[in-house]
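What follows is chain A.
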Amino acid sequence: MTVGELLILLALGLPLFAALVTFAVGRMPDVRETLMLVACIALCIITMSIFVRAGAGDPPEMMIAQPMAGLEFAFRIEPLGALFGVMASVLWAINSLFSIGYMRGKREPSQTRFYMCFSLAMFGVMGIAMAANLFTLFVFYEILTLATYPLVTHKGDAAARRAGRIYLGTLVGASVVLFVPGIIGVASIAGSTTFTPGGLLPGGTDPAIGNMLLLLLVFGAAKAALIPLHGWLPAAMVAPAPVSALLHAVAVVKAGVFTILKVSAYIFGPELITALPAATWVLWVAAATIVIASLVALSKDDLKARLAWSTVGQLAYISSAAMLPFATGLAAGGMHMVVHAVAKITLFMCAGAIYVATGVTRVSQMAGAGRRMPVVFTLFLIASLSLIGLPPTAGMWSKLLLVNASFGSGEWATAAAMIASSLLSIGYLLPVAFRALFAPPTSLAPDFVRPGGTPGPALVAAILTGIGCIGLFTGAEYIADYLEPLGAITLLETAP
Partner candidate 1 sequence: MNAIALEASFALNVALLLMLVAIAAAIAWTRSLVAAILLMGVYSLASAVWLVVMDAADVAFTEAVVGAGVSTVVLLGATLLVRPGPVRVDWRRAIAPAVLVVGVGALLVLAVSGLASFGDPSSPANAHVGRSYLVETPNDIGIPNVVTAVLASYRGFDTLGETVVIFAAGIGVALMLGFGPRSSLPQPPVQPGEHHVVLRVTARLLIPLIILFAFYVLFHGDLGAGGGFQAGVILAVAPILHALVFGLHATTAAIPAGFVRGVAALGVLVFAGVGVVCMANGGGFLDYDRLFMPRVEAMIPPGLLGDPTHSHNWGQHFGILLVEVGVLLTVSSTMVTIFYGFAGRATHDVGSAR
Partner candidate 2 sequence: MNFVVTHFNYLAVIVLMMTGLYVLFATGNLIKRMIGLALFQTSTALLYISLGKVAGGTAAIKIYPDSPEAQALAAQLDPAYVAQFGVSGVVYSNPLPHVLILTAIVVGVATLAVGLSIAVRIREAYGTIEADEIEAVRAREPGE
Partner candidate 3 sequence: MTLFEAIYVTPPALTAQAPILVVAGPLIGASAAALSPGARTAWMVSVLTAAFALWMSVAVVTEVAREGVVDYALGGFAPPLGIALRIDALGATLALLIASVGLLGALYSGHALSSEVYPGKHGLFQAGYLLCLAGFLGLVFTGDAFNAFVFLEVSSIGTYALVAVGEARDRRALPAAFNYLIFGTVGATFYVLGVGFLYGATGTLNLVDMSVRLAALGDNFAVQAGLAFIVAGLGVKAAIFPLHGWLPGAYAGAPSLVSVFLAATATKSAIYLIVRFVFDVFPTGGFGQTFLALIVAPLAAAAAIVCSVQAIFEKEVRRILAFSSVAQVGFIMLGISLATTGGLSAGVFYLVAHALMKGALFMGVGALAISVKARTVEEFYGLGREAPWSAAAFAVGAASLAGVPLTMGFLAKWSLIAGALEAGALWVVATLAVGSLLTLVYVGRLLEAMFFRAPLPGATRAHEAPFGVLVPLLVMAGLSVWFGVDSSLPESLSRASATGLIGSAR
């Protein structure tokens, strides 16, 4: 067994091991959570070394089984996947820290099942990140869906059950009806489903078939929440805050856009994407999604719902990037994936922290709350800036690159939608932090329902990601370099 294979097995095995351990020592919360944190940190180390190896031109790969000819169960790491893996594992570790604080603070029931499913979801994410072909990716994609289902229905009441049904129905339904036929279509044309740099499908693919396959695969990845397959995402807001953070930042939605990026880069390839009219159709849908989601977010008073709709819009940015007939789009999309993840997880952790401390969920009730929770709302402000795309946060770079790529490829509608959405996001994000921090306290200002306010671990986690939002502002170039194999970008050239 080579080192690369060992790394792959460890990356897959650690979350599984964490799930098993959680199950085994479920009755001892302290042991359970300590072991889990250890597993998280170990996983971070593993993914980082994979990241380094992949960057150094020695991508780990491994073949597990071949159920049928042209159908392989195999792993191979490429830059996008390595990036996704690192991002997911680091944010998982932070989110675990946050979860511990949140769950203990709320005294939630069935925590063991909660942490077990969390680890299983991570298992799915690792598989997605390292998959060598569409089939393997699909397998882990479905594992992720199933592992997160109990998380969404965690409360166990009728509303949670209903949300779970929408969640599972949309995601699995789209997979079965759209994604699987798409994969099989790819396999029957190309003879395999392996991710191939430059595109697996031959350049001369019949446009009619190409269009169909592209639409099947893009909409089949319903985790990317393009309208009209976005309904599951706001519905899943019934879940506890750490779950929302996992869904919206680390695992589920990112798996969706990651799939679209991979499909675009390695199944179709830039050339075929440029040639296919369906790519433009997707761009229009994405542009519409961006604008509509931002407008809906503006109308929501519930903080988590507002953030969820914001996610719908931000995901469409990345989906757009994958469809841009311009190679830089892919790298920009990859970068935005990371940037948005860090920002969104911060926002959700802040929302969770506010909820645990004060029991408040509505934006209108938060005026003046910043006086009592300055750190939380400052972090919220920083993450908001990143999401809007203002310096000194990482969001600036990725948004700039995205808009630039859109202009560069002549997609004015997309560029316009992105700009409009950024302006709208100022409208729905900044007032939250500003009114909490700077508005005079009113009689409506919430009190702590929990003595001591935000639990310590939760606060530490939010601070870490908040720092990340700023840190990535300086580190963005490194990411851009790393993603160069997908399409060269230089920050200095593209930046005005």
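Note that contacts are C-beta pairs under 8 Å (C-beta built on N, C-alpha and C of every residue); 3 or more make two chains touch, one makes a residue touch a chain; residues count from 1.
Selection rule, in plain terms: all candidates are chains of the complex that A comes from, given by their letters.
Please read all numbers here as calculations on a predicted model, not as lab measurements.
Every candidate listed (1, 2 or 3) is part of this complex; the one in touch with chain A, counting any copy, is 3.
Note for the complex: chain A touches candidate 3 at residues 65-69, 71, 73, 135, 138-139, 142, 150, 168, 172-173, 176-178, 180-181, 184-185, 187-188.
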